[in-house]
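One chain of protein is taken out of this complex; the other chains stay put.
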Amino acid sequence: MELRTTQEERLFREKARTWLEENVPKEPRPPHGREANDHDRAWQRRQFDGGWAGLSWPKEYGGRGLPLDLQLIWFEEYARAEAPEATNTLYVGLNHAAPTLIASGTPEQQAFHLEKILSAENVWCQGFSEPGAGSDLAALRTRAEIDGDDLVVNGSKIWTSNGHYSHYQELLVRTDPDAPKHKGITWVIGQMDLPGVDIRPIRNMAGGDHFCEVFYNDVRIPLSSVVGKVNDGWRVAMSTLGFERGTASMAHQIELTQFVENLIDYARDNPGPDGRRMAIEDDTIRSRLAAARAETSALKAITLLSISRARRGDAPGPEGSITRLFHTELMQRVHRLAYDLTGSGGLEMEGHRGWSRQYLEQMRQTIAGGTSEIQRNIIGERHLGLPRQPVIAKGA
Amino acid sequence: MELRTTQEERLFREKARTWLEENVPKEPRPPHGREANDHDRAWQRRQFDGGWAGLSWPKEYGGRGLPLDLQLIWFEEYARAEAPEATNTLYVGLNHAAPTLIASGTPEQQAFHLEKILSAENVWCQGFSEPGAGSDLAALRTRAEIDGDDLVVNGSKIWTSNGHYSHYQELLVRTDPDAPKHKGITWVIGQMDLPGVDIRPIRNMAGGDHFCEVFYNDVRIPLSSVVGKVNDGWRVAMSTLGFERGTASMAHQIELTQFVENLIDYARDNPGPDGRRMAIEDDTIRSRLAAARAETSALKAITLLSISRARRGDAPGPEGSITRLFHTELMQRVHRLAYDLTGSGGLEMEGHRGWSRQYLEQMRQTIAGGTSEIQRNIIGERHLGLPRQPVIAKGA
Amino acid sequence: MIHLLPDADQQQVVDALAGLLQDRAPLERLKASERFPDTANAEVLGELAGMGIYGLALPEDAGGVGYGPAEETLCAIEMGRFLVTPSAAAATLAAAMLADAGRGDEAAALIGGSATACFASMKGKRHYLVDARDAALIVLVQGDHITLYPRAAAGSLQPVEGLDWTISLHQTTLDTAQAAVQGSPARLRQALLLIAGMQVGLTEAVCAMAVDYAKIREQFGQPIGAFQAIKHKCADLAVAAETARAQLLLAALAGAADLPEADFLIRAATLVATEAAQASTRENIQIHGGIGYTAESRAHLFLKRAHLNEWLFGGLWAQREALLRAKAA
Partner (left out) sequence: MIHLLPDADQQQVVDALAGLLQDRAPLERLKASERFPDTANAEVLGELAGMGIYGLALPEDAGGVGYGPAEETLCAIEMGRFLVTPSAAAATLAAAMLADAGRGDEAAALIGGSATACFASMKGKRHYLVDARDAALIVLVQGDHITLYPRAAAGSLQPVEGLDWTISLHQTTLDTAQAAVQGSPARLRQALLLIAGMQVGLTEAVCAMAVDYAKIREQFGQPIGAFQAIKHKCADLAVAAETARAQLLLAALAGAADLPEADFLIRAATLVATEAAQASTRENIQIHGGIGYTAESRAHLFLKRAHLNEWLFGGLWAQREALLRAKAA
């Protein structure tokens, strides 16, 4: 246990601050859709060109090989500079696909894809969930049959974030229908413009079309696009999920901290939901603001604990679900607080600074990428070692 | 749907008020133990002699056969008169044992016991739960073998409220160990002073010894004490539980309403947990008091809904678990609020007016008589028709 | 004697309304993924006028049907269940206030459907109008007051994007000097009961919706309702629905009988029903998982309406304060 600021950290922080001051886009990021994606790509490209992309990626893959501590400093300065949301439409590529390719990809796959992800030349989306499977990810049924040098894919995926403007997809397909549920799955790089791929955006309750449903009709994907081995996709995917549940959401957390400070400032200067006094003078609001402030700090603290474990060499484990569960539920509490702060202003979709819309969008936090219920199962069973829940075989 | 005050109700209310004014004990009820029981018995006897006991019991069993509406008026006047807690050490006899004997007892059992329950000559306790069984009531293992005209009982019971000063016990024993879990159970009247009965009080976390553990060593109980038929005890017991979960806790609810009003009065006149202003001026306290007031009203309302269903002739059903769940969790919220109101005064066991002790005692609400988890199962499965949870047979 | 179950006559009124709504305004009319056109709300309002619902609790000599608060509250539950525009309740209240003021012709126009009304809600010193369309009258519930304004009291209407897609929303400024009628305390109670009634109706709707889904949606080889995480959420929805309904009906009867504790019971009803509605509509989304987050599911419409309804009576804070001031039984 120690806290010290090294000379390297100090210099890095200074450089980051200077660069951000000079380069952060002046125009606001569009809230969603293709416009948001265009903005994200331009901004990522600028970071890439400036040498600020892939800070913690290994050097041999185009990154800078810096420790997570420096990555964290970058995000801190990033938030301080009020740079655009770091958790954006490039998240899957940068935080899922690239780590998977680094861990399990072939040298050819790595050479072709990694830099294009980092420079935002290519946008990636995920293709894990299916309409019938939901939280039971391994129940996926999208089939892929080997035909010559190709996989021929038929089926559909759902909850594919940003699918309609992505170039590539992390695709999980069933290559052996006779194997047990978790076997017989293959992880493959899907190209979104292949013949037979049909992408339909799904409108969400906040009016955005962040998610898509993707249909595959005899889509031919070369076997050279398989990552890891055929039928070994579950293991490949789980390593990616472990990564997501660890430190990848660091930027998000720091943004949340900033958001809470904004709420406190707002509450000092604006009437509360009762319309009679400044919001901060209402003890119920005060108390929720104090809790939000303390809990966002604790969120950062558990991430620092994860980084400490990573520094010790621990592989990402099920305790990542603790971070994820706490993070997602806290996000909802904080955004509900923001919504409540605006009183009847919450009747407008944008409300104050979009807080109503964000309140609605945060509903996905405890659902997407594994519901809170699933996270609690993982924590209970894999982290605490409690017995698995009994399952009755179908038809029993 | 209607609300009207009949002449009968008006007269009944007046008479009740007058009688209570003249008869409510002046001295406070001791908080627990045998002293509380003595007090309860004297007070019950006075009500019995005055014709105010067993208001809604059928006339042929010594009651007055009045509708539940009048029973409710009685409890309202009872609370208004600040009479001693109505939910007292005689609860099991009056609200479990007597209804069971009325529903399933023999004429001899009824003739012998009912009046003695009503007049508090005999105190009853329950003997359902067992150390190993917990919420899985039907897993009980206390054996009873038929030997001549007797049952010979061996085993032990736990969570027997007031067992150490009870005369009789509602005892569930296993008479057929080879039958399925819910079969082979018999409901029998146990006498607490029989040879082989050993009663050991269990101290609870608030320091009282409300509960006992009871051990049975070759205890001989005549077969004439069986209520219902041998091996039919589960059905007999369930009808009693249904009764408990319906309207039996009406008195309790009205007491809770009074308690919340006391909290509001206290909050107006006393500094809050921050020590800086009257408690009522703290919005977090205000908000909790308002919620408590609204919710105790809603508790009374769902009981009135139960009474309405009873009036229509509906048998007590699983929706009784809704009342019970809401009631017990509300009790805990309200008593936690009382505890918090006193600030650092909560460091004392008695706190203000015993609120600390009561806060601790209320911990049992969501455990005893079926945990909240069990109540939610019942509501989900029996009331809403959701599928039962999968169960793996032992050793599977 | 307090009886909280509808008698045969009351059940008939409820059934008639539910039948009409199921027939002419089923939930399927709401294309969940699109904003709902104003004209569609107008059609539903017209159907309800045809049934005489806006004068249900007015005496016959005032052009009403002669039922009371109990029947009207039961009907509000059905309207909440079908996500009927709150302008139906506004029309009921406007008609009643006009009748009280001896303006029978204007009341008759509302009851007959040839004129319509809408709710307003405070937004700082300005106001929102909810489903304004061509409403001739505006109902504002704020604090301990209910006030009826003529349309002319509203300045220019500025359309804003509402949270609730099924209802149009405008900003304006009401000239409070131009009040048409200051409603009586009885009308305030009626308004609170109607709004709480809509909250109860949608609470019951999402409870049923969640339970139905939990029975058919399978995960890990079994219906999700078999898992305690989901089953217990459903149980909590049932508790919320039962308590909110019981409190509402008790409050309605107390209001009708003008009991001293009526105000207390009615404020308790708005509080309990709104907490129930907001918590239940939220949990319904969670129980539905991914599909519940999409605009294609109707789950979000209930959540948004539960928030909208809160502001028809001026927000929960005002309810709490009124509740603490009110005299308990």
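Note that the chains take the letters A, B and C in the order they are written out, and that residue 1 is the start of every chain.
As a working rule, contacts are C-beta pairs under 8 Å (C-beta built on N, C-alpha and C of every residue); 3 or more make two chains touch, one makes a residue touch a chain.
What you are looking at is a predicted structure, and each value in this text was computed from that prediction instead of being measured.
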Candidate in contact with the missing chain, chosen from A:A16, A:L55 or A:I379: A:I379
Touch criterion as defined above, residue of A:D232, A:E319, A:E348 or A:E361 at the omitted chain: A:E319
Residue among A:H167, A:R293, A:R336 or A:H352 touching the omitted chain: A:R293
Missing-partner contacts on subunit C, residue numbers: 227-229, 232
Interface with the unshown chain - residue positions in subunit A: 1-6, 9, 67, 69, 76, 257, 261, 264, 286-287, 289-291, 293-295, 297-302, 304-305, 307-309, 311-312, 319, 322, 325-326, 373, 375-377, 379-381, 383-390
Residues of subunit B in contact with the chain not shown: 129, 133-136, 139, 158-159, 202-205, 207, 211, 271, 273-275, 343-351, 356, 360, 363-364, 366-368, 371-373, 376, 389, 391-394
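What we mean here is this: only the chains that are shown with their structure count from here on.
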CA centroid of subunit A to CA centroid of subunit B, Å: 51
Residues of subunit A touching at least two other chains: 282, 389, 391-392
Shared-contact residues (touching 2 or more other chains) in subunit C: 222, 226-227
